[in-house]
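Of the protein chains in this complex, all but one are displayed in their positions.
On to chain A.
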Amino acid sequence: MFRHMQSNCKKFSLAGALLSLVVGLSACAGDDHDDHDDHDDHDDHGHDENEVISQVELSFTPDGGGDALVFSFEDPDGDGGMSGSAERIELAAGTSYTLSIRFVNGLADPAEDITEEVAEEAEDHFVFIVGDVSGPASMPAAALLTHAYADLESDYGDNAVGDDLPVGLSNTITADTAGMGEFRVLLRHLPDVNDVPQKSADLPQMLADGESLPGSVDVDVTFELLVQ
């Protein structure tokens, strides 16, 4: 019945097999230093878990004052089960906002804020905003919004390695043009590979140019965007 889909929804049988790649490749990010003593306590998994991100919360605070507008993507039952869903972002044309982004693991009880851990490892993480947005990682012919980074790694701790690059947990968004479009948020985890840092200043440009980036995807969610 679904065997002849016309969508980009590919059907791979090997997919079954590939699924198992779950093995050691869970999406969350980070570095890998210390897993000593990890296989001695089979019964104590409380802090051995991975922080799955099940919710992405965008808070747009108008620069001229006013309440923050909050829009979320949520997948409350995790990857399996039901599809996640995103609220529509509605912004006012001609307004500038400070956008702060939160990542939450709603699968843990109580829910866990992953943003802090991303901030702690700011030098290994990079948020990109693309879609109908003009900014460092996205240069469409006609954009509804303009994006600029409003933070640096040093805002979250020492900038130990390389340049003091943006992280993207805090951003400036200017709503320029009324219209409908897409707003896509990507969180890239960029741990060192054999002590070679993977985060660099040219990653947003590479993404805009359609090049492949190092590291792995921790978040890739798309919101409908309405600027009026």
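Quick notes on this structure:
As a working rule, a contact is a pair of C-beta atoms (placed from the backbone, for glycine too) under 8 Å apart; a residue touches a chain by one contact, two chains touch by 3 or more; residues count from 1.
Keep this in mind: contacts and distances are computed from a predicted model.
Taking the options "TonB-dependent Receptor Plug Domain protein", "Cell wall polymerase", "Transport permease protein" or "Sarcosine oxidase, alpha subunit family" in turn, only "TonB-dependent Receptor Plug Domain protein" matches the UniProt protein name of the chain that is not displayed.
Residue A:Gly84 is the one among A:Pro62, A:Gly84 or A:Gly179 that touches the chain not shown. In the full complex, chain A touches the hidden chain at residues 2-5, 7-39, 42, 45, 47-56, 73, 75, 77-86, 105, 107-108, 117-118, 120-121, 186, 189, 191, 193-194, 196, 198, 210-222.
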